[in-house]
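Of the protein chains in this complex, all but one are displayed in their positions.
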Amino acid sequence: MNKYELRVIIAAGTLLMIFLFSVLYAAYEKKIDLPACIPYNATFKEPRVKQVDSNTYEVYVVARMWSFQPAEIELPVGSTVDFYLTSNDVVHGFDIAQKGVNMMAIYGAVTKTTAKFDKPGVYKMTCHEYCGAGHQNMQGEIIVNYK
Amino acid sequence: MQVSKAFRNIILTELLMPITLLVFGIYHGLMQVIYRAGLIHQTEVANIDYYQGLTLHGVINAVVLTTFFAVAFGHATIIYYLKKEPGKLMSRISMWLMIIGTLMAAAAMFSGQASVLYTFYPPLRATPFFYLGAALLIVGSWFSFFTWIKTYRKWRKENPGVKTPLAVLGTIINFTIWFVCTLAVAYEVLVLLLPWSMGLVKTVNVPLARMLFWLFGHALVYFWLLPAYIMFYTMLPKIAGGKLYSDNAGRLALFLFLILSIPVGVHHQFSEPVFDRSVKLFQSILTFGVVVPSFITAFTIGASLEHAGRKRGAKGLFGWMKKLPYWDKNNFLFAYLICGLILFIFGGATGIVNASYSLNSIVHNTDWMPGHFHMTVAGPVFLAILGMSIYLLSKLTGKEIRYKNLVTIVPYLWLIGVLIFSTGLMWGGLLGEPRRTNLGMTYTNPENPLFHSEWVPTTMLALVGGIIMTVGAVLYFWAFFATAFGKKSFEPHLDFPTAEVLHEEKEISILNNFKPWLVLMFIVILLAYVPALMDTFKYSGPGAPPYDTNNPMPLDLNNF
Partner (left out) sequence: MPVSTADKKMDSTEEHAFDEKFKPKGAMAFFVVLMLICAVIWYGIYYISLSRQ
């Protein structure tokens, strides 16, 4: 290893460390984190929207060939939502692109993430994993309105 | 050097078979961009369904072509650099298992009973022939590796104290990675999926199967990449007209790949249940580690090319980039390798994004992903395979390459095509465009309620890129098959342009010894994957029954 090679390795290492600290900053300060895992139980297979308090919701989403249940969710502006996701059959995806919500729906397992809806609008929930012949039809909506 | 007829035939078969199948692979690539841009709103064309075509595209291009090529190129490097031929019987068994496996999987896919994509995630079920074919292809490739180890050991004994040639080190490291990671997928396929798809077992643990697949799946991408890396280190400096800047850098990079290629698979599963965030973060950091050997390579190859350019009188900081043999048709491998490297700058940079923990949520399973990996596997990997395949075809048949001008233009067309194609895909991905989706039926169909107008320009851009790529590929096929069916004009032989090293370097003994690296490899795999495996059992519920791609109800295989 000559001095140029060492400099290259140190520079690359430094850049990657900066990236790492940036994602850790996002996780701890901005609460931007990966989905969490929840031990499985069968109640997660019942699709429902549960209001916890005035602006906090829990949404239990079940992905199936080829729709999400619930397929349409209405929420007031300012809602903080915990999404719990599982699959009734094959592997599905669950992507709310505008919110950076990105999860996989897997049979016999539960994924969880949280999103806050500050702006009114229609947010699409798109299945982004191939799930059979009807995959391209699998999209749901979250409609966020003023109360 | 001379190569026995037996090995010429083995290597040529292992080149011709996948390049022939690649015609279908490329056709289905073109069809993807046509469907997706909404030019057609159909589920199928010429009796092949969109997802069936996508499965063919993925399996042929990313698994069959790459595995056959790695074995063929491995034979060639072992024979050329060790001046010894591996065992004929083992090499033939290997070839036939791979061919039979490929034909079984191809029949399954063409019959429409295996439209499960190349990742074959359960509980979508394919016909057992598909799983069996995939397993035979993989197990077949092991047999070549086994005989190379024997050949290498013999060479080692006869040449004590001689450094292992870099290309041979690369081949052996690559197949060590391959052997270890394919144990996981072989277990998934043979123990979990095959009996389940035959109806002998009722359910399958989906999270476990997925974990095993990705334990294999990311190491797979290095298995694709290392033959190209071998060419970058051992051949590119020579054909550029210079010398390899550092041989030890190449060895270090290869050994880093050995320890870090496998224990990073969870970064494909950041959006999933069953892995604790700590497991995801740890493997994210390990993935950053496996970026380092590629950075080392970027510098070392850059320095080697600068050396070549300066030798031709280049001045200034970047003048060397202009003094390289880009259009030299008698030296066409340069064009293939340099275009691959240019794509890899962007393929690598976008790859770091994917590996970066929560950033993955912006890009996971969107069109950003195929945008990224077409600049890796369809970049340096694919171009190195194309260039080297026609090079070896010519040498080993004794036939001059036909249409050399075309052969030299192909990589540039491909480069431009991929850059446009990937820009379209990645831009679309950031707008939420899902990958692996027949967009033309719904999302890019103005008559459908799910129409997304913002995905029209992005898919159109991908279409333009895809068409340019297809033109490049067609020109290549034209030249390749014209050469294959041409007249023999010289004695068949094998030789590789081999770069000298710029400075005689001090030998670092650890860079010439597998054992410590192998031990380290297993330790890191255990550290990364024991917690992952434990999470899989901790968080997963009941197993899943099989499903057919056309039916939301589970299959009852007993009444089949």
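Just so it is clear, A and B label the chains in written order, and each chain counts residues from 1 on its own.
In the analysis below, contacts are C-beta pairs under 8 Å (C-beta built on N, C-alpha and C of every residue); 3 or more make two chains touch, one makes a residue touch a chain.
Only a predicted model underlies this, so the values are computations on that prediction, with no experimental measurement involved.
Q: List the neighbours, among the chains on screen, of the chain that has been left out.
A: In the entire complex, chains touched by the missing one are A, B.
Q: Please identify which residue in B:His307, B:Arg435 or B:His452 touches the non-displayed chain.
A: Of these options, the touching residue for the absent chain is B:His307.
Q: For the chain left off this view, which of B:Ala107, B:Leu190 or B:Leu430 is in contact with it?
A: Of all options in B:Ala107, B:Leu190 or B:Leu430, contact with the hidden chain holds for B:Leu430.
Q: Of B:His75, B:Lys243, B:Lys399 or B:His452, which residue touches the hidden chain?
A: B:Lys243
Q: With the missing chain put back, one of B:Val363, B:Val381 or B:Val407 would touch it. Which one?
A: The missing chain is touched by B:Val363.
Q: For the full complex, which residue in B:Leu183, B:Ile285 or B:Ala298 touches the chain that was left out?
A: Touching the chain that is not displayed is residue B:Ala298.
Q: When the complex is taken as a whole, what residues of chain A touch the one chain not shown?
A: 4, 7-8, 11-12, 15, 19, 22-23, 26, 30-32, 97-100, 116
Q: Considering the whole complex rather than only what is displayed, give the residues of chain B touching the chain that is not shown.
A: Residues in contact with the chain left out: 238-239, 241, 243, 245, 295, 298-299, 302-303, 305-307, 309-313, 316-321, 323, 325, 328, 330-331, 333, 345-346, 348-350, 352-353, 356, 358-359, 361-363, 391, 430, 497, 502-503.
Heads up, the rule we're going with is that only the chains that are shown with their structure count from here on.
Q: Return the distance between the CA-based centres of chain A and chain B, expressed in whole Å.
A: The separation of the two C-alpha centroids amounts to 29 Å.
Q: Using the touch definition up top, name the residues of chain B that touch chain A in the complex.
A: Those in contact with chain A are residues 43, 49, 51, 54, 117, 121, 123-124, 205-207, 210, 246, 248-249, 252, 269-277, 280, 284-285, 288, 291-292, 295-296, 299-300, 303, 352, 356-362, 364-366, 431-432, 434-439, 441-443, 450, 535, 538-544, 547-552, 554.
Q: Show me the residue ranges of chain A that touch chain B in the complex, using the header's touch definition.
A: By the definition above, chain A touches chain B via 1-2, 4-5, 8-9, 12-13, 16, 19-20, 23, 26-27, 32-42, 64-66, 85-86, 89-91, 93, 95, 97-98, 100-104, 106-111, 124, 126-133, 135-137, 139.
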